[in-house]
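Omission of a single protein chain aside, the complex is shown with its protein chains in their original locations.
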Amino acid sequence: MSKMMYRAAVLSTIMEEMERDPNVVVLGEDVVGGMGTAGGPEAIGGIWSTSTGLYDKFGPTRVIDTPISESAIVGAAGGLALAGKRPIAELMFADFIGVSLDQIWNQLAKFRYMFGGKTKCPAVIRMAYGAGYNAAAQHSQSVHQILTGMPGLKVVMPTTPADVKGLLRTAIRDDDPVIFLEHKALYAVQGEVPDDPDFMIPFGHARLSRAGGDVTIISSGLLLGMCEAVADKLAAEGIGCDVIDLRTTSPLDEETILDSVEVTGRVVVVDEAPPRCGLGADLCALVAEKAFSSLKAPPLQVTPPHTPIPFARELESNYLPSVDKIEAAVRRVLSYR
Amino acid sequence: MPDIRPFCMPKWGIEMTEGTLAEWMVAEGETFSKGQLLCLIETAKITNEVEAEYDAVLARVLVPAGGAEQPVGALLAVTAAPGTDAAEIDAFIAAFKPADTSVAARGGSSDAAPAPAAAAAAPVTNAPRKIETNRPISPEALKFAEDNGVDIDPIVGSGRGGRITLQDVHQAARYPANPALTGTLSVEAEDRAVFASPLARRIAAQHGISLSGVKGTGPRGRISKADVLALVPAPASAAPAAFGAPFVAVANTPTVTRFDSVRKVVAQRLTEAKQTIPHFYLRMSANVDKLMELRKTANLVLGCKASLNDYVVMASARALAQHRDVNVQVHGQEIHSFPHADISIAVASPKGLVTPVVRQADRMRIDQIASATSALIEKAKSGRLGMDDMAGGSFSISNLGMFGIEDFDAIINPPQGAILAVGTITREAVEDGEGFAFESRMRFTLSVDHRAIDGAGGAQFLATLKSLLENPETLFA
């Protein structure tokens, strides 16, 4: 085990996989940073420091610094994948799926099925998502609910550095398009990471980060830490919470969710995306459909309101789910009669 | 249909291993018909009537009434068609092998196949059993299926890849619901002049009310449910007898109801109890103000709906665990004292008084007790209590407080040693320093079998019960 930051787990996994497999290629805006400037290549090395040093090590054919052309970045990743490479494309902000959605949704996600299963599309599209930086409406969003709704995409949203390592490696070695969502407020989080160069976490296996028999809290990403804080607080009162870190929203670990809800009968889904037609609504529907007989209270979701993300500090902090809001929701399902 | 059939010691409930044939109701050589009472069999817990499953002759009685205990599956008698040759019956008895109902047999290691007739005589359909399966199934679902003997083979799993969920097993274990169908309704078509809520339209259609011209008071002038209900004619009530009319007597013919099997058993056992058990009675009351306060909070925190009676069950169970001399059954010359309290709760069911058992209530949290009692009451009300639900019990509680009964004396539920009768809560004035204050008090009467329990023992139990109820936080310790 080594201690490293979430962002370092991203970079080291890419580095290791590029060393291991010459077909792994990285492309994105400023992944080299400084191309065509007096500062020269690697003057920046990626704004999230998740590609620093790749260019020096692997050169311009495998580390492709691109113009600001998100459609072309994702489309090129698709072309690289169809031509037998394993591209890792980076969208600097997840919000930019807007200008590249056709390539994600109509192209990469559909190749294998639409072409009768005769091709693979081993592309990873990494993107930084999430609020907490006062980056306002176009640089703070959580987009997993949009992408999870698209058949043909695998959607990963790791919470810990160890999960980054295990899930990103699985994503790179996977033969299908994977959306890899990195929460920008987690980049500096430290954690123990296994050193095994083949450490992988299979998709669709949620992590039970707290165990208790009274209520099930489901989340992933930045908000998971808040859920754990609530669980720890309630544990002191003798209330036991199952806290489920989904890890991947597609494929979904339905079994872990249902197994927990069948014991607790109470569920709170905590999500950073807005409430309508999102992950929270989806999981509430799942338990209503498949665990109705176990439910002791209506499933609840804790999400931001159905608005764009506001800018000012006071506005953003009120917009986001908080420990207090999560705790209130948990107490509400516990007191339901 | 084989002419010659064995009649064996049945197995009731999970724990029954042997029973005594108390009385033959049909004599050897006599003809009986389906549904007729064949015999009474006593187990450690109950005395049960055995009804004939078919028409035949009781050809040979092998175990006479009042004899020694017989293991489950033991051949008690042989039945046959009228006129069957005695030699054939002898041959049948010689060849008979009892079915092995031990745990080993359920594990599948028995070399002898169980006799089909013996198996048919044993009503163990809902007995727990181990399920070996390769099908995907959630742990809770498997546990429920095993605990309740639910056959998972016919279940189509609704989880991903056909995985069986707990809900699937719950559904399989339930009787099919008969939905209350309301059928189709002709609802007035939407037209631009009438702007009414769908519910208002439905109610209007049910009562044949036209909505045109109705003034809506709902949002934005919409015709609401209330607007339509205001137009629904009030049901005509029966005309009261005219004032001053002379009294006329009407026929007052009784409706005759024969005892059903439940009432027969209740009648027989209670008569026996009241006549043979030397009852004595201990009375006590407890201040339950703190308990009522705590119950509100606990229900909120635990998310349960525990009743005050659930707390009485819990407190009694804890007190019984401390006073094992009261937590007893009386069997002939023996007193059986139990480490844990299995509490029978008296429930008025459509079929009469039933006493399902909350098992090991002294080991349960209050929410667990609440869910156990509510499940048992629900089953009792829908007539689905099984033998397993009723068998055993080391103590009974009967609560008539909800009817405003202040206190009463209950009859002991044999072979138990005592029963607690619980009355309503009354507000009573008590001395409070220089003045008076009102407090809520609940009254209890403990009926005790003096053969097994002495006055001091019963009184100590009641003192503990009172202390637990008046200091309810100790129940959560």
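Every chain is named by a letter (A and B) in the order it is written, and numbering of its residues begins at 1.
Simple rule for what comes next: a contact is a pair of C-beta atoms (placed from the backbone, for glycine too) under 8 Å apart; a residue touches a chain by one contact, two chains touch by 3 or more.
Keep in mind that, in the parts below, contacts and distances are computed from a predicted model.
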Choices "Na+/H+ antiporter subunit C", "Cytochrome P450", "ABC transporter substrate-binding protein" or "Putative tricarboxylic transport membrane protein" - which one is the UniProt name of the chain not shown: "ABC transporter substrate-binding protein"
Per the touch definition above, residue among A:31, A:54 or A:76 touching the missing chain: A:76
Touch criterion as defined above, residue of A:114, A:288 or A:312 at the omitted chain: A:114
Hidden partner interface residues of chain A, rising order: 22-23, 25, 27, 61-62, 64, 66-67, 69, 71-85, 87, 102-103, 106-107, 110-119, 151-154, 175-176, 250-252, 254
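The rule we apply is simple: only the chains that are shown with their structure count from here on.
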Chain A-chain B separation of Cα centroids, rounded to whole Å: 51
Interfacial residue positions of chain B with respect to chain A in the complex: 138-141, 158-160, 163, 165-167, 170-171, 299-303, 305
Residues of chain A that touch chain B when the two form their complex: 214, 237, 239, 254-255, 258-259, 262-263, 266, 289-294, 296-297, 333-337
